[in-house]
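One structure, as structure tokens, below. Some questions next.
One protein chain omitted, others in place.
Just so it is clear, A, B and C label the chains in written order, and each chain counts residues from 1 on its own.
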Amino acid sequence: MATMIQAIRMALHVGESRLGVTDIFGEDVGAPLGGVFTGTQGLETAWNTPLDERGIVGTAIGLALAGQKPVAEIQFCDYAFNTIDLLKLAGNTYWSSGGDWNVPMVLMTPVGAGIRGSLYHSHSFDAQATRIPGWKIVMPSTPRDAYGLLLSAIQDPNPVMFLMPKALLRMKGAPGEIPGEPEDERTLNQMIDAPLGDRSAWKPTWPSLEDLFIPIGKARIAREGSRVTVITYGRNVPMALAAAEELAGEGQGIDAEIIDLRSLHPYDWDAITASVRKTNRVLCVNEDTEITNFGEHLIRRIAEELFYELYAPPKLLAGAHIPGIGLADNLERASVPQKESIRAAIAELAAHEP
Amino acid sequence: MATMIQAIRMALHVGESRLGVTDIFGEDVGAPLGGVFTGTQGLETAWNTPLDERGIVGTAIGLALAGQKPVAEIQFCDYAFNTIDLLKLAGNTYWSSGGDWNVPMVLMTPVGAGIRGSLYHSHSFDAQATRIPGWKIVMPSTPRDAYGLLLSAIQDPNPVMFLMPKALLRMKGAPGEIPGEPEDERTLNQMIDAPLGDRSAWKPTWPSLEDLFIPIGKARIAREGSRVTVITYGRNVPMALAAAEELAGEGQGIDAEIIDLRSLHPYDWDAITASVRKTNRVLCVNEDTEITNFGEHLIRRIAEELFYELYAPPKLLAGAHIPGIGLADNLERASVPQKESIRAAIAELAAHEP
Amino acid sequence: MSTIAPVTPIARASERLSPDKCLQIYDLMLRARVLEERLITMYKQGDGYFWIGGPGEEAFNVPLGLLVDKGQGVDHDYLHLHYRSSATLLAMGADPVDSLRQMKNTATDPYSRGRNFAGHYSMRKWNVAPVSSPIEVQYSIAIGTAMAQRKAKGISIVQGGDAGTAEGDFATALVWSSRKGCELPLLMIVTNNRWGISTSYEGQHGYEQIAERGRAFGMPVTVVDGNDPEASYEALEKAIDYVRTEKKPYLLEAMVSRLRGHSSASGANFVKNEVDCLEEWEKKLEARGLISRAEMAAKRDQITNELAEASKRVRSEPQPEGSNIWDYVFADKNIVAGEE
Partner (left out) sequence: MSTIAPVTPIARASERLSPDKCLQIYDLMLRARVLEERLITMYKQGDGYFWIGGPGEEAFNVPLGLLVDKGQGVDHDYLHLHYRSSATLLAMGADPVDSLRQMKNTATDPYSRGRNFAGHYSMRKWNVAPVSSPIEVQYSIAIGTAMAQRKAKGISIVQGGDAGTAEGDFATALVWSSRKGCELPLLMIVTNNRWGISTSYEGQHGYEQIAERGRAFGMPVTVVDGNDPEASYEALEKAIDYVRTEKKPYLLEAMVSRLRGHSSASGANFVKNEVDCLEEWEKKLEARGLISRAEMAAKRDQITNELAEASKRVRSEPQPEGSNIWDYVFADKNIVAGEE
């Protein structure tokens, strides 16, 4: 029953206690706050950096080169765009040095809309991230996946980006889905959530967590279905599931398969292929802006390699191609996919006959 | 008969002499060098900045806000990746201020491979640029288009990015294609090219250049054809033309239509639609890395909106999705599209029957 | 404030402004404070999604607003502010109701049409560049307006917080504004409240005062007690005058308080362990016999009521439509260059 942010915190604890994590750092990551979303509360190696994202990424690269295992945070992905050159460098160091230096760092950053974050707390990062070769990119949609993907990210010898869908950070998982978590939600909260008010004397009590390495590159079939394939990740997974359930409940035979990609690079082409061969109709859903979007890569590849499997034009549902996400609720909702628009897109695709 | 770089220089001269350009600046843009590709030699308002790309972009935004007309250069687009946040800001200022402030700046930067530039002088920028809403993005493939697009960029009240395909900068145009240029190539060189050696006393003599505003958003049909549509821009245009001519010369009826997009955002969807409806087969060619690539946007949209027009799977030919372009000739050639690979792709598409 | 290094002594003032000016400053400080309180109330009542603002900076920001040469174009001053600048805007004459509109993200919000957070001002008619959330980018942008003013009457003024000076853009402004022979008329202000969000000044800096960083670049630097409106007024007057006359850069650091925490994300409750400049100023004005406690209370009540009324009216103003997201993507006129 951990929330996603608790799952992340527990994974970081496992990281620093037995996977060699030496430094967890970023703006407001250390005490007393423990991260603007509480993701780093109570961790032993968490510390506050200067307000300088370039310094954060540079430091992570340097620590990694020195054989450490850094986990760096950019407070919101919206503030990572002055570091793209450094991210590219982290991604090309192993290649440009002909295999001389690998860069084992993890970069975590909250992404996406859904919290009325206005222009600079609503950005997506998946399109940008998948454009940076040499990085592995993961993005969970459940607390369990968050835990298991973060452990794998920490263990990977390459730079790995861990995108945190901020609208899902308080989402609760199924009881016991994180191996070793206490049965009871309140027990967990009392063990690992910092108290309100003065925390100077507080220390967390960590449950005896077990390993769970969710392989990078493997998708999860979040719902089996036969009529339409929906390829999505992060915040849009529960939305797509809800849309699919609604449609299924209506008894029109609209049975959507939902692929939770989890790993954006490398991604699970086998899972995509198998599903498209089965349903013959495909929808990609994500929040990033529409032009030069990662979903467009997936659709381009599907159109190129699975053209003759398709009974309907492949479809993308993505963020509007506009300069920002506006604060007012109407603006935010009109800017990124919603359950209703996903539902309509699935229904529209399902209507196509071969 | 001007080269593309001369055409750019002449457009900048027109800009500063009658379109209100107040400042042309960047690293090594001013005297004595006049730009690493000579694009700013002899210009009155050209000056050298500190070695700081963030300062260059910030200064351009500020000058624009103050009612000036800046043309800023990033020496190689490879060095623009620490300024993406500022580029996003330039692109969102009109929108976020609800129409209060527009940002009339031009950013020019050389892009692409083809000069054995190794990792950091071979980058493309089209995928990155088209991901930044609020910008117009243009990229010429001929000296005439360079001249006409740059004049339009200068006149536009929005931020406009002028991508210079560096492999084509010395390419010569047809005589007289730039209105007002002298008939004779040597005359032009003597008028506007800085001498070797000491240039402290040199001043250019500018021809009486006429206006040519190539509309942003309009493609050019570089070659008419009926069997396959090739959508491309910049360096790949002459390559695609050569491939098409070779194929046409072989008399197998493989007649490719080449669309030189010229304007990447906004782009000419009408021209694309008309061509795809005619040929029913489509190939996108560009040098940027393959995943989350602008050509993938075009193909996704074509697959979505023109699905039933297609006789063959749409195809993308793009840069390999690897961390860099290697120096050795074999590496560079294997990394980005070449005439041979374009030719093979056209032929393969042409072979598909409805 | 024992940590202030002797090398850049803090500028302090004694009674030196006229009674009228003192009361004008008081009126504006009070209005700014009450406005922020109203915005916080709106947030707490669900009439807004997020609050960030400047309670604790009024004693510095009001003088700034009063001293600016307000107008449009290079012959007036450009302002590149951050999200704690409401008092500056009010002192310049902005309508506080517009701030309520931005808080409530109404379609009538003149600063961003319901798109941006509270405190993200934009006023081209007064050279107020759009406030944007990313920390410190305004320092790089201010270089450009200052460059456009090398031969004009106006100057550029850029302001940001202490933690943000760690960003490269702060160094960029120092480097670009001080190039020998190409100095820029740029006043750089750091409003130092000794906090990032939750990260304190201690352990993040290698010097006592941020102003030290200007010295290497040959520019005058001053640290001022930003909780004292008279000291602030004088320091700003001196700095602005220098920049306007010499056409050269100046770095001014103001020590201020953060009275409501970082933002609504940290609760926006009043903190008790920082100097409250308004309270201090009230004490001084009372001691000088310029205004009585009763008059102060009446004034506060009146402003509070006005804004409470206004916030009710704003509630009924229209929200933007979803389709509005497509407005203002591209300009078709060059308005900043005077095109109508």
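As a working rule, contacts are C-beta pairs under 8 Å (C-beta built on N, C-alpha and C of every residue); 3 or more make two chains touch, one makes a residue touch a chain.
In this text the structure is predicted, and so the values were computed from the model without any measurement.
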item: Given B:G15, B:G42 or B:G55, the one touching the chain that is not displayed; value: B:G55
item: Full-complex contact with the absent chain, from A:G26, A:G39, A:G134 or A:P337; value: A:G134
item: Among A:A46, A:L89 or A:I272, the residue in touch with the chain that has been omitted; value: A:L89
item: Missing-partner contacts on subunit B, residue numbers; value: 27-28, 30, 32-33, 36, 48, 50-55, 78-79, 82, 116-121, 320, 322-324, 326-331, 333-335
item: Chain not shown, touching residues in subunit C; value: 166-172, 174-183, 202-207, 212-213, 215-219
item: Subunit A residues that touch the omitted chain in the full complex; value: 20, 22-23, 49-50, 52, 54-55, 57-70, 85-86, 89, 93-104, 133-134, 136, 157-158
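The working rule: only the chains that are shown with their structure count from here on.
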item: From subunit C, the most remote chain by mean C-alpha position; value: B
item: Subunit B and subunit C, separation of their C-alpha mean positions in angstrom; value: 41
item: Multi-chain contact sites of subunit B, meaning residues that touch two or more partners; value: 54, 85-86, 94-96, 133-134
item: Multi-chain contact residues (two or more partners), subunit C; value: 112-113, 115-116, 132, 134, 168, 329
